[in-house]
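Let me give you the structure first, and then I'll get to my questions.
What you see is the complex with one protein chain gone and the rest in place.
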Amino acid sequence: MATVTSAAQQPIRALRNWAARPAVATALILLYLAVVLLVLRGLDRRHLWFPTFSTLAFPAFVLSPFIVMSAPISRRLKTILIGGLILIAMPLVGIYDTSYLELAIQICIFTGLALGLNIVVGFAGLLDLGYIAFFAVGAYLWAMFTSQAPTVINISGLLVPAWTFPIFLIIGVGIAAVTGILLGLPVLRLRGDYLAIVTLGFGEMIRVLARNLDQPINFTNGAQGLHNVSPPPIPEIWTSFTSSTANLMGISLANVTPVAQQLLFYFVGVLIVAIVVVVARRLDDSPIGRAWTAIREDEVAAIAMGVPLVKMKLLAFAAGASFAGAIGVLYAAKQTFVSPESFSLIQSISILAMVIVGGLGGIRGVMLGAAVVTLLNLQVLKNMSLQLNALRQMDFVIFGFHVQNWPTQLEPAKYERLVFGLLLIIMMIFRPTGILPEPRRRIELQHDDVVTDEDDVSPAPGPMVGAN
Amino acid sequence: MLLEVTNLTKSFGGITAVRDVTLGIPEGSISAIIGPNGAGKTTLFNLLTGIYKPTSGQIMFNGRSIVGLSPDKVNAAGIARTFQNIRLFPAMTAIENIMVGMHSRLKISVIDTLLRNSAFHQQEKAVSDKARDLLSFVGLLHKANEVSRNLPYGDQRRLEIARALASDPKLILLDEPTAGMNPQETVAATQLFRRVRDELGITVVLIEHDMTVVMGISEHITVLDYGQKIAEGPPEAIRNNARVVEAYLGRRAAGTHQEESDHGDAA
Partner (left out) sequence: MASVSRGLAAPSWSLRLPPAVRWVYDYLLYPIGQMLVFIIGAAVVLTLLAYLLAALVPEPRPNIILADQISRQLPGMIISGISIGFVYAMIALGYTLVYGVLKFINFAHSEIFMVGSVVGFEIMRRIADSGTLQQWNPVVLIVTVVLVSMLVSGLLAVLIERIAYRPLRGAPRLVPLISAIGISFFLIDFVRATEAITRNDFNLRYPTDQLPWLTQSVALQFGTTTVNVKPTSFIVVGGAVLTLLALNYFVNGTKLGRGIRAVAQDQTTAALMGINVNFMISLTFFVGGAFGGAAGSLFGMNVGTVTPYVGFIPGIKAFTAAVLGGIGNITGALLGGLTLGLVEAFLNGVLVYFPALGQRYTDIFAFSVLILILIFRPSGLLGERVDEKV
């Protein structure tokens, strides 16, 4: 690396070398995890600054698997630590405070979605701005067949029992994949930027359909949405397991069922994400993945070398969509309420932001991006609002500013667009490859002569000889 | 005849880039298509490989019509090509480029891919072995894992030929394969073309400007000018053909001096 080392850098470098030793690294990691868990345990909900503290502590915990992953420790230890964090520590933290469990489920949902979108945008290079539509298809699938709303399915007595949930997860995969192919078929001939706008259009169309298909026959219950959607049944043994775990931790749960249910959703979410990761990895490292890369880098050359463009692009659309379908089913069952407004453009953009922030094309990066952006959106912004309210009620004064005078409409939780927008701009300008760049992406995005067709190259304006 | 083109015409709006061209390529031959800039040579290649659809005319390959087939189907039928301005997949390694070239010969199964069963592993092993063979055929085995954009120019040209060979073609179309090469590289490249035919038995058609290469290697030459065939025959006949000389010299005298970069080919 650096050949010239100044005197000031030497201690830093020594420290770094010291920390890179496996034993030291292991100790440091364990220390870090212990501190984070103790802080999470020790936070007091009634404290004035609780929202701020919790915003600092929980992300430190959620991001710890990524820290472990990049630490210079043995592979086996990494697996054990990450497995322990995800399968044991997180559920325990979640039982201690269910709001963390809720966040963890949301992170699973968005990680799955981001990984699915990454297949379309990252692997195949097709910018899909209507990705949320496939999520909506999955969610409406489960909601339509279990909601108590006065839909035609309910009235004709076609509702399904809640235990069919696992079957519907699989049906969701199939239906969403078919939707992906149907939507993809007409648009695949389009060039990148047109494709983006048309997929945006499709996304909006699905939302408008969901809002309006309460007439003439009521399928979706229109703008009111489908309420009283069934969650999957919880086995008795799972409930008792949850309460005994809580007892072991010294917590007596007043109402076990919701916690057990959330815990179940969390594990289903983790399972889905694990499957998605394996599927995405295997697709990427195969002739299919190579064909996608080829299409992304030079469509004309790819088709001339025998890569069937339409088939491969449809496969990308279908694969990406299928994940979203299954996750949609999970989402509907968890929320027990589905309405058209949950599937707007901003959701598609937020998932895109996760893929971009993490690193287009890379699986680990996209997972990190999903965790970061979800936390930012659902925890940081929300807690800023909560903190603001807490301070407002106290009539807190900071630097002579009365927090009470903060405009009520300036509610941080409602400014996701600002955050996503800034994230996208900043990433594109300063680090288009994301926080954890995928190696090939770095080559593709590094210089400006990678572009495929000749129209793409906007030549750097030559020497400017005076204005006009 | 491996390839028979009959009355092929392609117009772009008002401009006719290829007009009523008829030609035949015998199996196992090395042929060249030559002509001044803008004569329609690359357009002809694009028609043969399905990138453009002909306005009229017939293309028979190996006994069946390939008009209207998409480029990937043409490739699967046995025609592979290289591009005038090299179009490798820039961020893929040399070996990966070749593996993509094999796509039309592979069994692509999502289920095998997801299950990672023995069928998948066997195919991947075969793909990687064959890619190595091709790399060593063009002398690039030691650069298998280099990213293709970082390869020197001459290596990129050779890699593009290896990628085209990966689909086991019967016919390979080389679009100005020695453009931008120095004399030594040109000699080596010419030897490579000959080995493609002699060792692999693949019919070779090239578009070329370097007359030493054309006259030295090709058994059959077709001359295009303004989209029309103005002459064909063995090298000696072409060398002495008055119309060909006029097409080249007349144009050059008129002040077209873009010999190396034949960019105005397609409309």
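A and B are the chain letters, set down in written order, and residue numbers restart from 1 in every chain.
To be clear about the criterion, contacts are C-beta pairs under 8 Å (C-beta built on N, C-alpha and C of every residue); 3 or more make two chains touch, one makes a residue touch a chain.
Being a predicted model, the structure only gives us computed values, none of them experimental.
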Filtering B:Phe61, B:Phe83, B:Phe137 or B:Phe193 for touch with the omitted chain leaves B:Phe83
Touching the hidden chain in the complete assembly: which of A:Glu204, A:Asp284 or A:Glu438 does that? A:Glu204
Of B:Ile51, B:Met102 or B:Ile172, the one touching the omitted chain in the full complex: B:Ile51
Interface with the undisplayed chain - residues on subunit A: 121, 125, 127, 129, 186-187, 189-190, 192-194, 196-198, 200-202, 204-205, 208-209, 211-212, 215-216, 300, 345-346, 349, 352, 356, 407-410, 415-418, 420-425, 428-429, 432, 444-445, 448, 450-451, 453-468
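Rule of thumb we're sticking to: only the chains that are shown with their structure count from here on.
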Roughly how many whole angstrom separate the Cα centroids of subunit A and subunit B? 45
What residues of subunit A sit close enough to touch subunit B in their complex? 279, 282-283, 286-288, 290-291, 293-294, 297-298, 300-309, 315, 440-441, 443-444, 450
List the residues on subunit B that touch subunit A in their complex, please. 49, 51, 70-72, 75-76, 80-81, 83, 87-92, 96, 99-106, 108, 110, 113-114, 116, 120, 123-124, 127, 147, 149, 163-164, 166-167
